[in-house]
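All protein chains but one are shown at their positions in the complex.
What follows is subunit A.
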Amino acid sequence: MKPFTTLTGIAAPLPKANVDTDQIIPARFLKTIQRTGLGRHLFANFRFREDGSENPDFVLNQEPYRKAEILVAFENFGCGSSREHAPWALLDFGIRCVIAPDFADIFHNNSFKNGILPVKLPREVCEKLMEDARMGGNARLSVDLERQVVVRPNGEEIPFEVDAFRRHCLLNGLDDIGQTLEHKDSIDSYETRQRASQPWLFA
């Protein structure tokens, strides 16, 4: 997993509440063999019209938001099913941070697991950031995980809370597997004991 320290980039405004996983990645795109590649189906029902052409009204089809790395949205982002395809699709599109007043539990969890930082900020702050995001390429947001602040284009710093353990994992690029591998010595010695006492498990 790529470490997350400071991200400065274009933020796309998505002024909606209850953006669910089916909107993020519709179910018909789940019969896939890759985590990557889902970015082109991100928000497919908004981004593309029925004939497959791009919908120019949708923010991610507009410059400079095609290169957005941050998403600003409203309440209950990521609700719906537990599919990991939702963070996979966001990440593959290039989004590494979502800012919203709150998030659905499983999505919140899955985001950290996949290297995406969900930032919870009060509604009125999100509204200000939404305004910043609307200024497009002239208004990059900066998300500094080390100092736990979002820096607005005007220099104002907005502090945010994040679980200390999650922060540690993101800063160091440790996914669940990375963390478990920190216990490699315990796993090794468990295996050595087992090999001696239950050798039939190692045939």
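We adopt the following convention: a residue touches a chain if its C-beta (ideal position, glycine included) is under 8 Å from a C-beta of that chain, and two chains touch if they have at least 3 such contacts; residues count from 1.
Note that in this section contacts and distances are computed from a predicted model.
Asks: Have a look at "3-isopropylmalate dehydratase large subunit", "ABC transporter domain-containing protein", "Biotin synthase" or "Cell division protein FtsX" and point out the UniProt protein name belonging to the hidden chain.
Replies: "3-isopropylmalate dehydratase large subunit"
Asks: Tell me, which residues in subunit A touch the chain that this view leaves out?
Replies: Residues of subunit A in touch with the missing chain: 1, 31-36, 84, 88, 113, 175-177, 180-181, 183, 186-187, 190-191, 194, 198-203.
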